[in-house]
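Heads up, one of the protein chains got dropped from this complex, but the rest are sitting where they should.
Going in written order, the chains are labelled A and B, and every chain counts its residues from 1.
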Amino acid sequence: MLELRLVQGSLLKKVLESIKDLVNDANFDCSSSGFSLQAMDSSHVALVALLLRSEGFEHYRCDRNMSMGMNLGNMSKMLRCAGNDDIITIKADDGSDTVTFMFESPTQDKISDFEMKLMDIDSEHLGIPEAEYQSIVTMPSSEFARICKDLSGIGDTVVISVTKEGVKFSTRGDIGTANIVCRQNTTVDKPEEATVINMSEPVSLTFALRYMNSFTKATTLSNTVTISLSSELPVVVEYKIAEMGYIRFYLAPKIEDDEDETKPEV
Amino acid sequence: MLELRLVQGSLLKKVLESIKDLVNDANFDCSSSGFSLQAMDSSHVALVALLLRSEGFEHYRCDRNMSMGMNLGNMSKMLRCAGNDDIITIKADDGSDTVTFMFESPTQDKISDFEMKLMDIDSEHLGIPEAEYQSIVTMPSSEFARICKDLSGIGDTVVISVTKEGVKFSTRGDIGTANIVCRQNTTVDKPEEATVINMSEPVSLTFALRYMNSFTKATTLSNTVTISLSSELPVVVEYKIAEMGYIRFYLAPKIEDDEDETKPEV
Partner (left out) sequence: MLELRLVQGSLLKKVLESIKDLVNDANFDCSSSGFSLQAMDSSHVALVALLLRSEGFEHYRCDRNMSMGMNLGNMSKMLRCAGNDDIITIKADDGSDTVTFMFESPTQDKISDFEMKLMDIDSEHLGIPEAEYQSIVTMPSSEFARICKDLSGIGDTVVISVTKEGVKFSTRGDIGTANIVCRQNTTVDKPEEATVINMSEPVSLTFALRYMNSFTKATTLSNTVTISLSSELPVVVEYKIAEMGYIRFYLAPKIEDDEDETKPEV
């Protein structure tokens, strides 16, 4: 039996809004350590990894490991019916082919339960090796989202270049070129406004803006985003989920002079 | 001659926004007691009844009973030109084929008059008998609107079931099932947040969500909504209009196992 009670239910709503356009169907994996998901996007170019640790739930009961296949569009339709202040409980019986989402309003005057059919989804769980990254940039998530959106108006790909001084985002399109430089800045009033560069080696990599823009739907989950870059490795775009875990997006860089989108090498 | 001066002109704007998508053309009936309308929706399934009592107008002159046929879409286009703080006056000469809407800004610096052609509309005025209802639910109108909208994402019909403890809204669709229970709750800080059940007999009836959703456009008119239910009778969804009257929507329940929309039995 599975019963996971999340007081800050809006987190789960935001998680679904972040990934439902990227991934159609996916298995949620439930174990004693937490509630997680790993899935390729529908064109098999990007990878999403989600972790919500069991300690983050008010009540977490998972008698044995379960993998629940869900259509994320349908799941999102149901979660949208939860109020932003609602407590959300996910329930499933062993061997059942349905999952139940229960929403409790803060006053307990309104109790909803939504039951959804589970799906059988073939998926192999990819081992993502721990890697050392040449450059790690932490910056305000809203700034990163704004930059990806702005550059999408000009070109299709973004070159992300990191030096000790800062990180540069560049694009080129029919109407011209654009360069946006964010300087390292750790002396800000609020820590979440800092731009911090951790660099062992400068790096310059090219990515499809379409995917970067899709990843930034997770901006609502965290004030900051961490971008980890190494040549020959997929970039990791990570949004921390307050005291519970993270959502990470992986995307392979485009090979120079390669016009096609390449699959990630995770 | 007809001259009705409504200081809180925004009420009339809201009334039109509430019904213009449900009803295309309708007769507004004007008598010494008030300004009213009764009309079937264009597919002859739901009935709307509006009453604005003469006492609610600052000035109310209606020399003899008049029935004015109006296209509600065009009337709404004109009323949208009134500011939210404007005073609205409705004027018509006896025997004239036009009606004039005059809008005065609070400072009297801007005066608008809009003249609209009247139409000849065949309509029979249905006598709606006073009825005793088995269950009457009063609840926050925004909550009711939210529930109808949420359930529309899952299914096409809603089962409304009333017991002493509360009211349950249920639906079922391809992606799963949903149940939302609102408990009776009269000990709230603000009276308009209460959910009050007046029940002589439990009742459970099925309605088309499409119409329920349409009715909730009147949510802007009142903080609360009253839903009166009896088996064998159309449901009444009523929004009070502050100290002036009401707008009431009637919809026949769907017969069990009946997939088609049925006409109301008013």
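What to note about this one:
The rule we apply is simple: contacts are C-beta pairs under 8 Å (C-beta built on N, C-alpha and C of every residue); 3 or more make two chains touch, one makes a residue touch a chain.
Bear in mind that the values here come from a model prediction, so they are computed numbers and not experimental data.
Although one chain is not drawn, the whole complex shows that of A:Val7, A:Met119 or A:Ile154 it is A:Ile154 that touches it. Of the options B:Thr98, B:Ser200 or B:Ser231, the residue whose C-beta touches the omitted chain is B:Thr98. Where chain B meets the chain that is not shown, the touching residues are 71, 74, 77-78, 80-81, 98, 107-117.
If you put the missing chain back, the residues of chain A touching it would be 143, 150-151, 153-154, 175-183, 185, 195.
Methods note: only the chains that are shown with their structure count from here on.
Each chain gets a centre from the mean of its Cα atoms; for chain A and chain B, those two points are 44 Å apart.
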